[in-house]
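Below is one structure, written out as structure tokens; the observations come after it.
Excluded from the complex is one protein chain; the other protein chains are retained at their positions.
Order as written gives the chain letters A, B and C; numbering starts at 1 within each chain.
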Amino acid sequence: MRKKSIGFIGLGAMGKPMAANLVKAGYLLSVYDINPEPLKELAALGARKGNSCADVSQDVDTVITMLPADPQVREAVLGVEGVLQTAKAGATLIDMTSLGPHTSREVAAAAMAKGLKFIDAPVSGGNVAAEKGTLTIIVGGEKEVLEAQRDILETLGAKIFHVGGIGMGETFKMANQMLVAINMLGIVEAFTLAVKLGADPHTLYETLKVSAGGSWILENRMPNYILPGNYTQPGFALDLLRKDVGLAVDSGKLEKVPTFLLSEAFQVLTMASAEGHGNKDYSVVTEIFEKLAGVAIKS
Amino acid sequence: MRKKSIGFIGLGAMGKPMAANLVKAGYLLSVYDINPEPLKELAALGARKGNSCADVSQDVDTVITMLPADPQVREAVLGVEGVLQTAKAGATLIDMTSLGPHTSREVAAAAMAKGLKFIDAPVSGGNVAAEKGTLTIIVGGEKEVLEAQRDILETLGAKIFHVGGIGMGETFKMANQMLVAINMLGIVEAFTLAVKLGADPHTLYETLKVSAGGSWILENRMPNYILPGNYTQPGFALDLLRKDVGLAVDSGKLEKVPTFLLSEAFQVLTMASAEGHGNKDYSVVTEIFEKLAGVAIKS
Amino acid sequence: MRKKSIGFIGLGAMGKPMAANLVKAGYLLSVYDINPEPLKELAALGARKGNSCADVSQDVDTVITMLPADPQVREAVLGVEGVLQTAKAGATLIDMTSLGPHTSREVAAAAMAKGLKFIDAPVSGGNVAAEKGTLTIIVGGEKEVLEAQRDILETLGAKIFHVGGIGMGETFKMANQMLVAINMLGIVEAFTLAVKLGADPHTLYETLKVSAGGSWILENRMPNYILPGNYTQPGFALDLLRKDVGLAVDSGKLEKVPTFLLSEAFQVLTMASAEGHGNKDYSVVTEIFEKLAGVAIKS
Partner (left out) sequence: MRKKSIGFIGLGAMGKPMAANLVKAGYLLSVYDINPEPLKELAALGARKGNSCADVSQDVDTVITMLPADPQVREAVLGVEGVLQTAKAGATLIDMTSLGPHTSREVAAAAMAKGLKFIDAPVSGGNVAAEKGTLTIIVGGEKEVLEAQRDILETLGAKIFHVGGIGMGETFKMANQMLVAINMLGIVEAFTLAVKLGADPHTLYETLKVSAGGSWILENRMPNYILPGNYTQPGFALDLLRKDVGLAVDSGKLEKVPTFLLSEAFQVLTMASAEGHGNKDYSVVTEIFEKLAGVAIKS
């Protein structure tokens, strides 16, 4: 079977290595980004440099969008030079951006009104997994549409979950990010208070990880970032988590669901970002509490 | 070696089966509780019925307190008919109540001023583990004091952690309960919002438990309580978790450590308790959010 | 001087009486709303019924928009049948909707790029003041633009504040609504707790209104709504306050300003709305706390 032709839009920290993996796997790629640098890099690997979202969407089997957030996706798909100006009926749009579920559905509806197929397929794993092609991909949409694009998704990721209809990929990603933020900030408060009372942070970590308070975040962030006091690569930037939590705050508002702890988490992340920590791993929020309490959790 | 003589104070849902296990294991027990019923039951098993905290503390090797909260421990130990009126120098006081760390240290200091040894040894596992003698016991205090009482602790529990000096047992327990409450309420918010957006709760559970948002609480409370919609025994009562979270709020106040998410969790638990859910498993807070959002997470 | 010709867009609870006042004052009005009913009513008073936003904006001196929220203003001004399709350079656009400041500036920039003048002029006072022409109008924009439209504004309102450049009308309105919501919810918490402790609510009101805790909201909402337990007309609907608070939450997010109490207020308003109180005066949130605490503040 011939390899699909793909229009790939968005060559940032995630999109660039993903597009590169698709080129290397033999797909015919037309790529577009507002930044000329990564365009050149992809062209050097064999992709065709496009001039606009509309340009790379013309006559391809699949369009992939991997962009920063909701406004960019709206512009790229619905805009005057957007995907829907040229993409042909029967083509598939895979939006891999982390979007608000409401935006995802709005974009999907517009695409389907033009005869396109759609799946929302946000990822996790960060740029390391993007480079290795080992992303986790959470897919919403019809099963047949997913299956027809499985070859592409398996080139990009190691685990593919199909979790429901359109918008459910974004919804599940959002729920996960809610727990990441809330569990993380709970850990920061618990450790700060306990260490202020005299607890040894290593012993506390070893005890809690086998107790009812245990979590993936505890087992991952405590030994890898917080105890060593090292908030650099290849973590997940605080401003990106703040963006994801903000999408969930917005969804709670639209759906009229109270989100007490989530909103609190958003405020603490906002404070941390305002203090200049936005580009560090989100667990850096620990430093704010260490400073306020006059304690050292790191060793 | 002869079995130690023990004064055991507090025969509630936890203390009664713990005292029974000690009697069955051959310890000489004098027991006291303000409620005559469990006193009779323990006497039937072979314990001596005491008349007061002071009475059961006289001439014993070890005094164990297992009481509802800080005021009862203060009264039982420091009061006019309390442990310190009669317990002999060299005896050991093991407080197994879940206390605020500050109260624990205050009681310990008073006991040590009278020549007693002290460890704080709060437990987890609930009344089922209390009956089976499989509690998890988190111990603060000097290692030698713990070792000298290890026979007793191993009669009561399956896992014994020594986590630091006096007050650290209570501190670690408190940190754990903070995470239990915060992780739980995060799950409730994430599931309510996602289900309102159309997510299938079972699929969401299966996805999140292998994702970064995973936690012990998710793996325990979701399949056992929330998905079946069953908030009865042998869970952990919402009012007990509220009490533990309240101790942490108090500690944060005393130590001047901000506890944004913890305080939010306390408010939600207070609302749930005010709505009459105090005696159900704490995961019942889900029902409040289901009702507010008009969704069903249970199936 | 001849009376200005005006295109008036949005004939809801506020816009309809405002437009009527302008007709009665002798202005030449072309009006538009998606709902045909109020269009007929205004036509009966002498206004011209328009077919679209673009239609009523053609060849008029001034366009006024008075719409529910940001998306409607975007659509009405920037949309394919919007104001900017037809309004002539030199005309003035007065947006009187309560908008997020960012949207206000975005709309203003688009209008000014087409040669229009712009002021943002949100109002307060509710539909009673709209009918009487006694609104308070908070104006952002250039002073000369305001002065040239003062005749219109004085037809609609009793107090006109010029508070700064473009977007400042919306910003001041937003700051006011933040305080309305936060002061209101503080009062609810304070009264609920004090009454639960045995306070007489009337005595508490009389004492607090002459104390440091006094506020306009206390003096207005307590005697008029909460003490009589009457949450009906002509108050300000909880869902409208929730919308305004939500705009402020969004602004805090965009500006990266922590808004701890505001976000908390939004959550409580969301809970109240989810419980079905959205159409009552916002002080109805008192009923939720009365019920939770088992007390009566109303008499």
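Definition applied: a contact is a pair of C-beta atoms (placed from the backbone, for glycine too) under 8 Å apart; a residue touches a chain by one contact, two chains touch by 3 or more.
Bear in mind that the values here come from a model prediction, so they are computed numbers and not experimental data.
Note on the undisplayed chain: of the listed residues C:Asn35, C:Asn51, C:Thr134 or C:Thr203, the one touching it is C:Thr203.
Contact with the omitted chain, checked across C:Gly82, C:Gly167, C:Gly246 or C:Gly278, is made by C:Gly167.
The chain not displayed touches chain A at residues 260, 271, 274-275, 292-294. Residues 101, 124, 136, 138, 161, 163-165, 167-168, 171-172, 174-180, 182-183, 185-187, 189-194, 196-200, 203-204, 207-208, 211-218, 220, 248, 251-252, 255-262, 264-265, 267-268, 289, 292-293 are the ones on chain C that touch the missing chain. The chain not displayed touches chain B at residues 246, 249, 252-253, 256-260, 263-264, 266-267, 270-271, 273-274.
FYI, only the chains that are shown with their structure count from here on.
The chain with its C-alpha centre at the largest distance from the centre of chain C is B. The angle of the rotation superposing chain A on chain C, based on CA atoms and rounded to the nearest 5, is 180 degrees. Averaging C-alpha coordinates per chain places the centre of chain A 39 Å away from that of chain B.
With centres defined as mean CA coordinates, chain C is found 37 Å away from chain A.
Centres computed as Cα averages put chain B at a distance of 51 Å from chain C.
For chain A, the set of residues that touch two or more other chains comprises 252, 256-260, 264, 267.
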